[in-house]
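Below you'll find the structure, written out as structure tokens, and then a few comments.
Coming up: subunit A.
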Amino acid sequence: MRHTVSMFVVLSLIWLLNSGFFTGLHLSLGLLSVVLVVWVAYRMDVVDHESAPVHLTLRLPSYYAWLMKELVLSNIDVTKRIWLGKKSISPSMAVLPLSQRTDMGRVIYANSITLTPGTVAIDLNSDTVVVHSLTAGGIEDLRSGEMDRRVSRLEKQK
Partner candidate 1 sequence: MLAHLPILQVILPFLAAPICLILRKPKLAWLFALIVSAAALAVSGLLLQQVYAGGVISYELGGWAPPWGIEYRIDLLNAYVLLVVSSLATIVLLGAHTSVQKEIEAHKQTWFYSLYLLCFAGLLGIVATGDAFNVFVFLEISSLSTYALIALGRDRRALWAAYQYLIMGTIGATFILIGIGFLYMMTGTLNMNDLAMRIDAVESTTTVLAAFGFIVVGTSLKLALFPLHLWLPNAYTYAPSMVTAFIAATATKVAVYVLIRFLFTIFGESYSFGRHPLAEILIPLAIIGLLSASTVSISQPLIKRMLAYSSVAQIGYIVLGIGMGSALGLTASLLHVFNHAMMKGGLFLALAAVTYRMGGSEIGHMRGLARTMPLTFWAFVLGGLSLIGVPLTVGFVSKWYLILAAIELGWWPIVIVVLVGSLLAVLYVGRVVETGWFGEPEKPGRNEAPPSLLIPLWILIAANFYFGIDTRLTIGVAENAAAWLMGGGSGL
Partner candidate 2 sequence: MLLFLLIVTAFAIAYTKDLFAVVMLAGIYGLLSASFFVALDAVDVAFTEAAVGAGISPLLMLATLGLTGRFQTQTKSRFYLLGFALVVLVGALLMIGTADMPAFGSVDAPAQQHVAPRYIEKSYEEIAIPNVVTSVLASYRGFDTLGEVAVIFTAGLGVLSLLSISRKEEEKEGGVASMYEHTILRIVSKILIPAMLIFALYVQFHGEYGPGGGFQAGVIFAAAIILYSILFGLDVAKRVVNESVLQILAALGLLLYGSVGVVTMLSGKNFLDYNALAEDPGTGQHIGIIVIELGVGITVAAVMILIFFAFSRRMDREGGA
Partner candidate 3 sequence: MIEQLLSHYNYWVVIILMMVGFYIVVAQGNLVKKVVGLNIFQTSVFIFYISVGKVEGGTAPILVEGVDVYSNPLPHVLILTAIVVGIATTALALALVIRIKEAYGSVEESELQIRDQQC
């Protein structure tokens, strides 16, 4: 039920933000649409903690703030290497452990890896992630495990 409500809220928000029309007609059409979509989503069996991650909402912003910082740094790094040319890169691949317990957590972790330029998560298993990195240093950074810890902290205290 919690998930249904949260999905309902999110969908309504999307509608309102897009629409910008607050007349009776549009609001009622919007309500109908949201109900329809929730119903379809129910049939699709996609309404659960994975599609409507309420429990994460509060912690996400601080994580994203940290991620942004990482993003900027790694962007600068990769850009530098592009201009420096082939010699400056040392592509490498590694299997890294991960400590998240839920799929959701793993996905956030893997996507964060991919999102930061210079590293791409290639394969995701239940306790490892295969990473390809533009530089050997990228792998080392990940190995230090800061990102891993932060993501794991996200999913704690359900």
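Keep in mind that, in the parts below, contacts are C-beta pairs under 8 Å (C-beta built on N, C-alpha and C of every residue); 3 or more make two chains touch, one makes a residue touch a chain; residues count from 1.
Regarding selection, all candidates are chains of the complex that A comes from, given by their letters.
The structure displayed is predicted, hence computed values, not measured ones.
Undergrad: In this complex, work out which of 1, 2 or 3 touches subunit A.
TA: 2
Undergrad: Mind listing the subunit A positions that touch candidate 2 in their complex?
TA: Within the complex, subunit A contacts candidate 2 at residues 7, 10-11, 14-15, 18-19, 21, 26, 29-30, 33-34, 36-38, 40-41, 43-44, 46, 48, 50-51, 53, 103-104, 106-107, 110-111, 121, 124.
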